[in-house]
Structure formats: C-alpha cells, structure tokens
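The other protein chains are all here in position, but one chain of the complex has been omitted.
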Amino acid sequence: MSQLRMTLAEIQAYVDEGEVVGSPDFFCRSVASLDKAGDDQLSFVKDRRYFDKARRTGAGALLVPERIEGFEGNQLVVSDSHRVFGQLLTKIATEKRRQPPGIHPGAHVDESAEIGSDVTIGGGAVVREGAMIGDRSVLYANTYVGQRSVIGADTVLYPNVLILEDVTIGDRVLIHGGTVVGSDGYGFVQHEGQHIKIPQVGAVVIGDDVEIGALTTIDRATLDQTVIGRGTKIGDLCHIAHNCQIGENVLVLPTVAISGSVTVGDGAIFAGRSGCADNLTIGEGAVLGGTSVAFKDVPAGAQMWGNPARDKMQEMRIQGVLRHLPEMQRELRAVKKKLGL
Amino acid sequence: MSQLRMTLAEIQAYVDEGEVVGSPDFFCRSVASLDKAGDDQLSFVKDRRYFDKARRTGAGALLVPERIEGFEGNQLVVSDSHRVFGQLLTKIATEKRRQPPGIHPGAHVDESAEIGSDVTIGGGAVVREGAMIGDRSVLYANTYVGQRSVIGADTVLYPNVLILEDVTIGDRVLIHGGTVVGSDGYGFVQHEGQHIKIPQVGAVVIGDDVEIGALTTIDRATLDQTVIGRGTKIGDLCHIAHNCQIGENVLVLPTVAISGSVTVGDGAIFAGRSGCADNLTIGEGAVLGGTSVAFKDVPAGAQMWGNPARDKMQEMRIQGVLRHLPEMQRELRAVKKKLGL
Partner (left out) sequence: MSQLRMTLAEIQAYVDEGEVVGSPDFFCRSVASLDKAGDDQLSFVKDRRYFDKARRTGAGALLVPERIEGFEGNQLVVSDSHRVFGQLLTKIATEKRRQPPGIHPGAHVDESAEIGSDVTIGGGAVVREGAMIGDRSVLYANTYVGQRSVIGADTVLYPNVLILEDVTIGDRVLIHGGTVVGSDGYGFVQHEGQHIKIPQVGAVVIGDDVEIGALTTIDRATLDQTVIGRGTKIGDLCHIAHNCQIGENVLVLPTVAISGSVTVGDGAIFAGRSGCADNLTIGEGAVLGGTSVAFKDVPAGAQMWGNPARDKMQEMRIQGVLRHLPEMQRELRAVKKKLGL
C-alpha cells in the first residue's frame, strides 16, 4: 500500500546523498518494515542493533547507516537512515493524500469568509460567516468551520472535523477525522434540584504544529480561552475539558482525559488512558504513566503511576507488595495466634 | 471573543434592575473571568469571598451583589450578580450562534417529514421518511435524523449529530457535535465459535431539557426503549449502552461509560470517567467518584469511590493504608523473625 515506485538511484537523487551497494537500478515498489518486507520493497535499518535482523529480512533493498556485510540485497548507505526513511515516508504520504485543488461545488462557503490562496475545500464542507482559511490549507469533505474561526496556513482538517465558532488554529496543524473543537464544556449550576446550564462563550486557541487525533473533543472555555500550545500532539478519543491551558510540545496519548481548568507544563507526557482531575497543575516535563490518574498537583519532572497517581517508584513498590497481600494476611494471623492476640 | 458590546446603562435596562457605581456610559466590549479581564471587559463577583480578588482585577467593570469599596473601576450592583451574569452570557451565546433561518438548499429533507415553524436546517443535513422536527429547532449542517424519529421544539442538534431511526427527543434538548443516538447496542450470541448478531430493534427516548456532549453514543434498546430522563446532563465521549433507564436530573460527566440494562435513579452523579457494569441499579442521588466503577448495585444516596467501587470512607481508609504497605511488609518480617516464624 505504501507505494514508493523509485529506483535506488532516483532515491539517491531525491535525498541528495548516499552510496549504492548493489544495483542503482533496483526498483523499490513500496516500503515495509524489516519483518514484513518482500523482494520488491525497501526497508530501513536504524543502527547496529538491527544488523542481525537485517541479515534475515526478505527486503529487496535497505536504507542503512553503514554497509551491512552479509545482507544479500541492495543497500543505500546514508548519513542518517532513520531520517532519510522519514523523508521518503513523507513523500509517499503526500502523494497518497493528494487533494484536487480548489473549492468543491458541493462545499458551502459563506461569502463573508476569507479564503487564502491554494486552499482545498471538499464537498459538503461548511465555512461560516467571517471565518478565515489560511493559504494552502486543506478542508476535507464534510468538515465545518464556524463563525469567525481562523484556520492558519498549511493546516489539514480531515473529514467530519468540526471547528465550532470563535476558534483560532495555527499553521501546519493536523486534525484527524471527526474531532470536535470548541464544543460546550460541562458547566451547570444546581438550582432547586435542576441543573442550569452556564453558557460557554469563551474560545479555543490551538498553536502551530499541533496534531490532534480522530474523535477527540476540545471544549471551549467558559469565558476566556482553552489553549493548546505549539507542537503539542494529542491522540484519538481524548478529552480536553474547558479552560485547560496545555503547554508546548506536550504528548497526550490516545484516550486520555484532562478535566476542566487544568494547567499542563511544556513537555509533559500523558501516557495512554491517563488523566487528571479538574483545577490541577501538572508541571513541566512531568509524566503520567498509562492509565494513571492524578488527583493532586504534579511537580515538574515527576514520574507518576497508578490511580490515584503516586510517585512511580512508590507505586511500583506498593504493587510489588500487593501480590503478597493474601500471604501477609495469613502470616499476620499466625503471628496473632502465637501471641494469643 | 465573548462579545457583549453594551454600556452599563444598556445592561441595566436589559436586566431591568441595578444601580451603577461609576459611569453608566462605560462600554463593555466583552466578558472575562476576574483573573483575565482587561479594562474594556466586564467580569462578575459572586459574593464577599471574592471581594479581595475583585480589588486586584484588571476588569473595567464588575457586576456585583453589593458595592465593593476599593475597586477603582465601574460597578453595576444587582440583586444576584451570578444569575444576572448568566443572563448576559445567554444573550452572548445566542448572538454568537445565530443561525440563518429556514432550510438550506443543500439539505436533504424527505417530503414525508413534518417540519415545524421557524425550523433551521443546515446544508448537508438529512431528515428521513416520516421524521418530525418541532418548532424553532435547529439542525446544524450535516446532521441526520432517521426514519420516524421525532425531535421536539427548541431543540438544537450541532453539526454531524446522528439521530438514527425511531428515536424520540424532547423539547429544549441540546446535543453537541458528532454524537450518535440510536446506534445498535453490543448484542451477540455465540453459536459454534461464531458471534451471531442479535438485531437491535428497540428505540431511544430522551426527555425534555437534556444536554448531551460531543462524540457520545447512546445505543437503542434491543426490543424496548433506552431512556434518558428529563433534565439529565451527559458530557463528551460518554457511552450509554442499550436498554439503560437513566433517571431525571442525573449528571453524567465526560468519558463515563454505563453498561447495558443499567437503571439509574433521579439525581445520581457519575463523576468523570466513572462507570458501572451491566444490569445494575444505581440508586437515587448516589454518587460515583471520578474513575470509580461499580460492579454491584449502589444504594440510594451512597457515595462510592474506587475500582471496584466501595463506600467512599472505606476506600479512603484503604488508600491511606496502601501507601504504608511496603513498610507493613518489612515490619511483619521483623515480627516473624523475632518470633522465629
């Protein structure tokens, strides 16, 4: 599926470096992992740890950081094989996802919206009053950009993405299918046994180079702004509640939930299905392990595990003892018996 | 973003009460929280606990329950500043989300559907055979209302909301983007190692004044009705499985999952990411704490924490001791050694 369709000589020219071992005319139909690659496919070897595995691969050609003795196929030796392979993947992804340019006749773009140059808007997409779409951005089919929302340049909204009103999104942002940005947060006050809605009239601001997975919700602030910092990467099926202030280059893995009004420092990591209670501060570079949930502030750099989240080493010690809990109970009974307690 | 664009005198006239301290002509461009407000913004002070904070705000004007001495800006003194501020937020939200009236030419409304007066239907929305849409309801772009489904009056379906067939929704209901109501529940019977689908032919009934967050799923009953009671508020990314009977004024916070055939009493609260196993009864006014999961029935009024959920006080005591588990193990070893065990 990952079509490449280049000879090693063409790859050499495209990445502008490297030395071919074997045939420069070897045609790489597509790319694959070392495990799965067949004789018309290109794979890559990151470093010496994978050389033995490379000697057993079925790949017809390898991108390598240095010549691997004992590999029978063709090799292209480059300075940084991992980076160069990434360059080829980007080329493949770009070609696989090429969009027909321009505004599809089935799109509904309000006449007051400002559309940049070389923008692509798919069928059924809606761009509302006063919205702005930056140059070269792509709105797939059935996306929605609400009133007065601003989308930067080179940003991609995959199908069914909803950007509600008054949302600002930076440049080079990727938002995957069905994700909802700017929906109302969960805010109610109780009044005589009924729950009265607090209208959510704030905004959402998303920085440059952010990526957001599929079917994730990022709620608008009650009054001010929910903020996602530049370079932050959010996975599928995550929930970022209203008023959160998420720093830069934060990693939020799939199915994470961050409750309302949480502040997250730069470079923090939320592993899969972790989360935190509302109104907390998670420090810079802090790490919440998989399925861990913080109910208290987390200091910068801390590594937290468990639910409720504790210092990782402490939690590991507790989990280590937990396994022995039934025998501790038996031993304690024996002790009590011996002492006549 | 939260545009207001009114002078204090205009606000006074709009809410029909209050006394201005300072300039009645002060123009409030927008609203903000005490923390963030600038000199052209209006904020509010709920009660005396916030007076000190109010004296340090940058807000140009404040809605206050009584005159605050020492605040330099303008004040509008009203009987219940929290309620009056809510009134202004509702006005802002209504204006921000004003929809062009009528049926968009890009909508697909079946000729057998009954559409009430002053209904708005956006581009790409689908209304199927025999569906009914109540007066003044708003169906945003790319919503879907299935065969024979009934939407009440003054109800809003945000973009991409899916209401499958034979679903009944009350008046003044809000359903946020991408939420799916009436999808098939998870029902299979095993037959010779294969899983055979049990067709899900029941319905969903949603009461008046319900709000449902973005990207939530509420599955139809197998045979009868999945019910969401009047006034219940459900967050983003929740799952209400088939055959559930959810009472009135229940709070279901974001990312909660309620398994099949669960009965939930009026006024119960499911905190963030809590949940319960199937076929349980959760009593009136019961509370499940954040990430707590019930595997047994919960009595009315009970407060439950943990996974599995236990009485909150018991769970807190257990968690309090858990921290000391490694030292308990060491102590027990010392005891055994002393006793020669």
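Letters A and B name the chains as they come in the text, with residue numbers starting at 1 for each one.
Keep this in mind: a residue touches a chain if its C-beta (ideal position, glycine included) is under 8 Å from a C-beta of that chain, and two chains touch if they have at least 3 such contacts.
None of these values were measured; they are calculated from a predicted model.
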Per the touch definition above, residue among A:Arg5, A:Arg56 or A:Arg97 touching the missing chain: A:Arg97
Candidates B:Asp171, B:Asp219 or B:Glu248 - the one touching the absent chain: B:Asp219
Hidden-chain contact residue, picked from the options A:Ser2, A:Ser23, A:Thr281 or A:Gln303: A:Ser2
Interface residues of chain A (partner: the chain not displayed): 1-2, 31-33, 35-36, 82, 86, 89-90, 92-93, 96-97, 104, 106, 122-124, 140-142, 158-160, 174, 176-178, 209, 211, 213-215, 231, 233, 235-237, 249, 251, 253-255, 267, 272-273, 290-291, 307, 319, 322-323, 325-326, 328-329, 332, 335-336, 339, 341
Missing-partner contacts on chain B, residue numbers: 106, 108, 124, 126, 142, 144, 147-148, 160, 162, 164-166, 178, 180, 183-184, 186, 188-189, 193-203, 215, 217, 219, 222-225, 237, 239, 241, 257, 259, 275, 277-278, 293, 295, 307-308, 310, 314, 317-318, 320-322, 324-325, 328, 331-332, 334-335, 338-339
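The rule we apply is simple: only the chains that are shown with their structure count from here on.
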Distance from the mean Cα position of chain B to that of chain A, given in whole angstrom: 26
